[in-house]
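Here it is: the structure, laid out below.
One protein chain omitted, others in place.
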Amino acid sequence: MNLVWFHKLGSPKYFYALALRLTPWLGGLSFVLLALGLYWGLVVAPPDYQQGESYRIIFVHVPSAWMSMFTWMFMAFCGLLVLVWRMKVAASLMRAAAPLGASFTFLALVTGSLWGKPMWGAYWVWDARLTSELILLFLYLGFMALQSAIEQREAAGRAGAVLALVGVINIPIIHFSVEWWNTLHQGATITKFDSPSMPVEMLLPLLVSAAGFMAYFATVVLKRARCDILEGQAASGWVREWATPAATDHRNP
Amino acid sequence: MGLGRAFRAMLGRDIRLAVRQRGELAQPLVFFAAVATLFPLALGPEPELLERIAPGIIWVAALLSALLPMDRMFRPDYEDGTLEQMLLSPHPASVLALAKVVAHWLVTGVPVILLAPLVALFLQLPMQALPALLATLALGTPLLSLIGAIGVALTVGLRSGGPLLALLLLPLYVPVLIFAAGAVDRAAAGLPIAGPIYLLAAMLVLALTLAPMAIAASLRISLS
Partner (left out) sequence: MIPSRAVNMPATESIHTQRDPWLVVEALCCARDDRILFEALGFTLTPGGIVQLEGANGSGKTTLLRAICGLAPIEDGRVSWRGTPREEVLDEFLAALTYLGHIPGVKRDLTPRENLAASRALTTMEPALPPDTAFYRVGLGGLGDTPLRRLSAGQIRRAALARLLVVPTPLWLLDEPLTALDTDGKRMLERLIADHAAAGGMTVISTHHALDLAATPVQRIRLGN
């Protein structure tokens, strides 16, 4: 056999096998953590003395908002691996993460505006956090559009990597500018999402829920990255071997 | 030849090309004035209203008219093969790309700055805000060109360049718009504007340092 192929594909093949082994565990973990966090947060945790029951949406909203930013940082880290070490697996992970990041951002926006209704009497208020999330959503959509517009896989990966890194430098600036804009036009606003001192009985379920979101992210990113790797390596020997039914009983590369 | 001469030659070539296509040169300028005209037509001509919204309108119009010719920064060179020649030069591609960005800003950004006082007059911008408007345009339009060049470099090989480019660039333009329009707004209200001006200047320095590398890397990716 040709050694060229072996060296080049060794890494994606190994990663694929690793991801295959990890996903069921991560999936189980995310199910347990999400169920526990949501039950604890939505049922067990005490109501807020000011907002009553409606505050409970933070157990979904805050983890989504955290994950929306974490996902872009994850993509930028993958982008660095792509540009510096030309890691194909990192490009797959980056591509896999983008739609998830967009979904988290969308979820944060929807839950934020649902919360806004009882709080302000309107579904949309130009709150600093919500506005930042909205711009972040545009960034994700731009990233995904760029990925689908570039036909060549490797070029798409490297272009996405540049965009992810440009974004990671810009996101803090965008965030800061939106905060500045917010104070400029509304004076001192009460940012409802950063309650300064959250009681422990609310903070704990929030952290459990956030851990559940993180485990869910890891599960889905690995699953999607596996698909992406298969697509990218479709021509190589090991994928063909895996795809044929005869190989199903010895799936241990 | 030295790097300085290469930079000047690239700059001179692009400006010469722009001058030879004068019609194209005027388009963003007309667009700038036309967009600014749409707002009074849509919102009504009351001077108090216009005075209030003029800083925002002028900056939105400037941003859109910067976006309009952005694609032309690298696409003609991509199509006629001179972009390849630029990347094969022994001189650093980032410096040569910066020369192209500077040339592009000189022929698209500077005219907008020069036309801005007239548009400001039409929109009843208070006179005391005019220096702030010119200062933010002088700092902000090169920023738009530098950030825009990264987007253009990433999409130059693609057929669907235009709409995709706008989608990529508009979120990245948000801080420029906020600080620039905010500064003009504050100046109109008689408030100090040193803060946002310094922030714009800092962003320009950051972009001048990092953008050329990102542009060169993106061009290499698009041409691979």
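A and B are the chain letters, set down in written order, and residue numbers restart from 1 in every chain.
Following the convention adopted for this analysis, a residue touches a chain if its C-beta (ideal position, glycine included) is under 8 Å from a C-beta of that chain, and two chains touch if they have at least 3 such contacts.
Since this is a predicted model, take the numbers as computed values, not measurements.
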Candidate in contact with the missing chain, chosen from B:73, B:86, B:113 or B:129: B:86
Residues from chain B at the interface with the omitted partner, ascending: 1, 5-6, 8-10, 13, 16-17, 20-21, 79-82, 84-91, 96, 220, 223-224
Interface residues of chain A (partner: the chain not displayed): 2, 4, 7-8, 151-154, 232, 234-235
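Assume only the chains that are shown with their structure count from here on.
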Inter-chain centre distance, chain A versus chain B - centres from mean C-alpha coordinates, in Å: 32
Complex contact set, residues of chain B against chain A: 150, 154-155, 157-158, 160, 164, 167-168, 170-172, 174-175, 178-179, 182, 185-186, 196, 199, 203, 206, 210, 214, 217-218, 221-222, 224
Chain B contact footprint on chain A (complex, rising order): 83, 135-136, 138-139, 141-142, 145-146, 149-150, 152, 154-155, 158-159, 162-163, 165-167, 169-170, 173-174, 176-178, 180-181, 184
